[in-house]
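Only one protein chain is missing; all other protein chains are in place.
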Amino acid sequence: MNDDRNGQSIRGNRRDVLKSMTLGAIAAGTAATGVLGGGVLTRSQGQARAADKAIKMAFIQYQPHTVSTAWAKGIQEVLSIQPDTTFQLLDGQAKADVQISLMDTVINDGVNVIFVQPVDSVGIAPSIKKAGKKGIPVFTLNIDSTAPHAAHVEMNHYYGAIEIAKAMGAMLGGKGKVAILNAPPGIIIRDQRTNGFVDGMKKNFPNIQIVADQVADWDRKKAQDVLTTILTANPDLAGVYGVNDSMALGAMDVAKSKGLKLVIFGNDGEKDALEAIEAGDLSGTQYTDVFQQGRFAAATATVLATGGVPATAFTSQGHLLMPYVIATKETVGSIGSFQRW
Amino acid sequence: MAQLAQGRWIGLSSVFRSGWMLPVVLIAICAIFTVIKPVFLSSENLLSIVHQVAIIGIMAVGMTFVIMTGGIDLSIGPVLAIAGVFAADILALTAGNLALAIGGALGVAASVGLANGLIVAYLGLPPIVVTLAALSIVRGVALLIAGPELHLIRGPAMFLFIGEGPILGVPFSVYLFAATVVLAVIVQYRTAFGLSVLAIGDNERAAFLSGHHVQRVKSLTYVICAIGAGLAGIVQASQVHTASATYGMGIELDVIAAVVLGGTSLSGGAGSILLTVSGVLLIGVMNNGLGLLNIPIEMQLIAKGLIIIAALTVSSREN
Amino acid sequence: MKLLARIPNRELAAVFVSTVATFSFLSATFRTKDNIEDILAGFSHIGLLAIGQAFPILLGGIDLSVGSILALSGMIAFDGFLIFGLPGPLVIPVMLLAATTAGAINGLLIVKCRLQPFIATLATMAAYRGLTYAISGRQIFPQLATQSINDDSLLGFDGNIGPFPYAFFLTVGVAVLAQLVLSFTKFGRDLFTVGGNIEAARLSGINVGQAIVISYAMSGLCAGLAALILVSRMTTSQENLGIGIELSAIAAAIIGGVSLVGGTGNVIGPVIGAFLMGVILIGLSLLGVTTYAQPVLTGAVLLGAVYYDKLAATKRTHRTGTAA
Partner (left out) sequence: MTTESLLRATELTKIYGSMVALSNASIEVRPGEVRSLVGANGAGKSTLIKILTGAISPTAGEIVIAGRKVAPGNPRRMIELGIAGVYQHSNLAPTMSVLDNLYLGRQPTLGWGILDRHRQRADALALLSKYQIDLDLDARISELPPVKQKEVEIAKALALEARVMLLDEPTAWLSHSEVERLFRTIRTLKTRGVGIIYISHILDELYEICDTVTILRDGLVVEDCPVASITRPQLLKKLIGDKLASEASGQAGAQTRYPRGTGETKLACEGLSKNGAFDDVSFELCSGEIFCVTGLIGAGRSELMRVIFGADSFDGGRLIIGGEEVLIKSPISAMERGMGFVPEDRHRDGLMLKMSVGQNLVMAILTLISRFGMLRPGLMAHAVSRQISTLKIVPSNPQIAVRKLSGGNQQKVLIGKWLQKRPEILILDEPTVGVDVGAKAEVYAILRSLRAAGAAILVVSSDMEEVMTISDRIMVMRGGRVQGIYDANTVSEYDIVGHVGGQ
């Protein structure tokens, strides 16, 4: 009885293998059609297996987000007018380990340039070195890496935040209670912006007191909840700094619904925020032309890739801090619609 | 009233018999917060707590049905996102056709739930894997449709009213949450469906042999859960005046947590909407209370862990 | 022949092989030695977490806290190396010990406080993450955030033999060891008993509590090992390391045929499951599938694999059913 069961299962086993072959085929088949069939499934610049001379560029983002999307737009804008250049966008899923695997993957895939917003400056370093060995220039966006690479293009987090502190302090008349709507720890931007803001306040407006620093996960809804709570604890709150615009807008929502007049500053300068500033609901934000940031990266990249300068040639990396505007009701007009992302 | 008295054994009283401990613990926690920070007890604050948990609460109510049948739904996060995006885009395209927007949003949510339900019930695949796959698929579809950008919602006022609009000083979303709870309680204790859900969670084979439409009921629970998520998506979109395919990441864990904290067993059978509500409130109270004290994030997380352990240890002692 | 029939999760293995075959056929890069090496190196830690996860699930439980434990022990390593400048032979045992303890605490909460595993590990998931933030050397000494760990005994873990990284050997080693324990020791049998029928286990004098605690400790230890691999790869650690990774681990374990009901499964399947997910992610990326279409296909393949496994399983039980 025992044996004949095994007999059956062995027969079954072969059947199973065959079956599953077809299944696997279907699975990857779907993928294949995606690649060859064009349309939404294929990488933005058409041909999947480009000719060897084609220049392949890949952008590994931190996670799907307005900023990284705007970068991608800027990058593609430049690349689209270059001869046979392909561009692929990959999602780091906000996970250091995933991002590293993707780095390795694109390196093996023989891309000529890698753009990346590292999940972690140090964590990405080994992969960047690896790319360097293969002569692949790497461009980091917003979050630098400790390993030397082609160039780093960054919004000016620290000094921008200091400027925000100055602007906010001025509006507050140098006194009052302020709250920070923060991001969870683990991403360096958070620390740079928060430190900048805190230092800026200390230095210029010692009488302004930061009464709350709460995490709102970059998220507008969370920001609403957190600020509501903070306001219950500090009814006399005068100002709010959201380390990104979504959180600042969340704060704005609360202020509006409670009919409070708060000085609220954000960071990044996405178009919804600029609109809110024009409407007078949001006090201000640090605007950076993220399209431009992408273009800069892409332009430099094209030069290096076509000019045949290998990454191994870099003894020191380019370090570009994006110019920024502290957008307030007065200055916001100067930002053209084509610059709004 | 007489009917209520007669019908009591249908379950209501058994809920209070079995689950009275958690509410007590909840009150105790509130008391502690009040002592440290009296403003905690202010009516506005209590109201804002309910307002803050409305979205999670609406989802948790739906999730309770799924978990009572011994299932689970991990896909609600993306459903929330895709519903919001649909609502936003339809509003944009139809120049503010409210009915169409809400209908479309709930429709797409329901269809995701239906797909989950049919696969789980009729193909008999483990719910956790099916809905995990859905989690990934729906997120992907949402991103393909809408991209990661924020979709600003400029109106109509009626839509923005859903989230914040005050009636007698209470945000509409709170009424919505309350309504969902009442509706769910009625469904659970006053309908054949509710009884079937319990029966299936308790003993599926017996339910089948007693002539219950096991597969149909199971599928339906997933639809309900997804509609809950869709509704939550609309509320959130309305509250933040934006929709995005990236919303609701990881929210499924908070929701399931609320349900399980409420005492609904993941293995099915026992469970109740009202207990889920107390679970939801527990989470809301913790976030609010610790926030009021302006406790730094690291200590907040540790405190949350300890509170959950303490609360559940106490309330599990009761039986 | 008898052996062939005994292969655990042979359906899954078949799916895995065919998926790999298909990708190798469609993408030249996929079949290169470097790429294989990268997949093995890039998903070994998920494999380890899945092995660990298999133990609680075998008992009909679950461990949501692995991500936080991973971050915690990673941060301990970070502090040990960068703040206190301790040598690897000292730090590595400590981080593993810490992880194991964290796991054991989960077990104790379940046994002593009679908490549902889901709740207990949900609570510690928050608590351990908080602890990680609290002890984070990056917050205490911001300049450390841009310093990399260069301790030979740690970085040693990042090497490889041929296309096989040490991390992979570690994973396979742990898997084999764990499997031997499960199938050839009394403790292993006791675990299955507890998972299958806890009352029977109690009545036959098995120390149920002990079994539970050890299982969760095992899960913790595996999270520690995963942290070891990641830290050696990244030459640093991070507060938000491993957020959401518990889902991948659980998924891998279940795809690997560990039943959530408890009492059935092994630890080989979960490893295959983990690498299957890796193969899909990398494969799709290499095929140039746009990033947002990838989750769609991943989900589809996931469903396909499980459904196929289900078909084969029902066929099998039907066979034995008539045989018995």
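Letters A, B and C mark the chains as written, and numbering starts fresh at 1 in each.
Here is the rule we use: contacts are C-beta pairs under 8 Å (C-beta built on N, C-alpha and C of every residue); 3 or more make two chains touch, one makes a residue touch a chain.
Remember, it's a predicted structure, so these values are computed and weren't measured experimentally.
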| item | value |
| --- | --- |
| Which of B:26, B:138, B:153 or B:207 contacts the chain that the document leaves out | B:207 |
| Contacting the left-out chain in the complete assembly, out of B:162, B:199 or B:292 | B:199 |
| For chain B, the residues touching the chain missing from this view | 3-4, 6-11, 13-14, 190-196, 198-199, 202-203, 205-213, 269-270 |
| Chain C, residues in touch with the chain not shown (by the definition above) | 184-187, 189-190, 192-193, 195-197, 199-206, 263-264, 317, 320-322, 324 |
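Keep in mind that, in the parts below, only the chains that are shown with their structure count from here on.
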| item | value |
| --- | --- |
| Chain-level touch network, classified as line, ring, star, complete or other | complete |
| Geometric centre distance via CA averages, chain C-chain B, whole Å | 30 |
| Inter-chain centre distance, chain A versus chain B - centres from mean C-alpha coordinates, in Å | 31 |
| Per-residue multi-chain contacts in chain B, two or more chains | 143-144, 147, 297-298, 300 |
| Sequence positions of chain C contacting 2 or more other chains | 133, 136, 243-244, 290, 292-294, 297, 300 |
| Complex contact set, residues of chain B against chain A | 37, 39-40, 42, 44-45, 48, 51-52, 55, 143-144, 147-150, 152, 164, 166, 236, 239-242, 245-246, 287-288, 291-294, 296-298, 300 |
| Partner chain B, residues of chain A touching it in the complex | 40, 63-66, 68-69, 182, 184-185, 211-215, 220-221, 224-226, 228-230, 232-233, 246, 249-250, 253, 257, 270, 272, 275 |
| Chain B residues touching chain C - in the complex, by the definition given at the top | 74, 119, 123-126, 128-130, 132-137, 139-141, 143-144, 147, 250, 253, 256-257, 260-261, 265-266, 297-306, 308-309, 312-313, 316-317 |
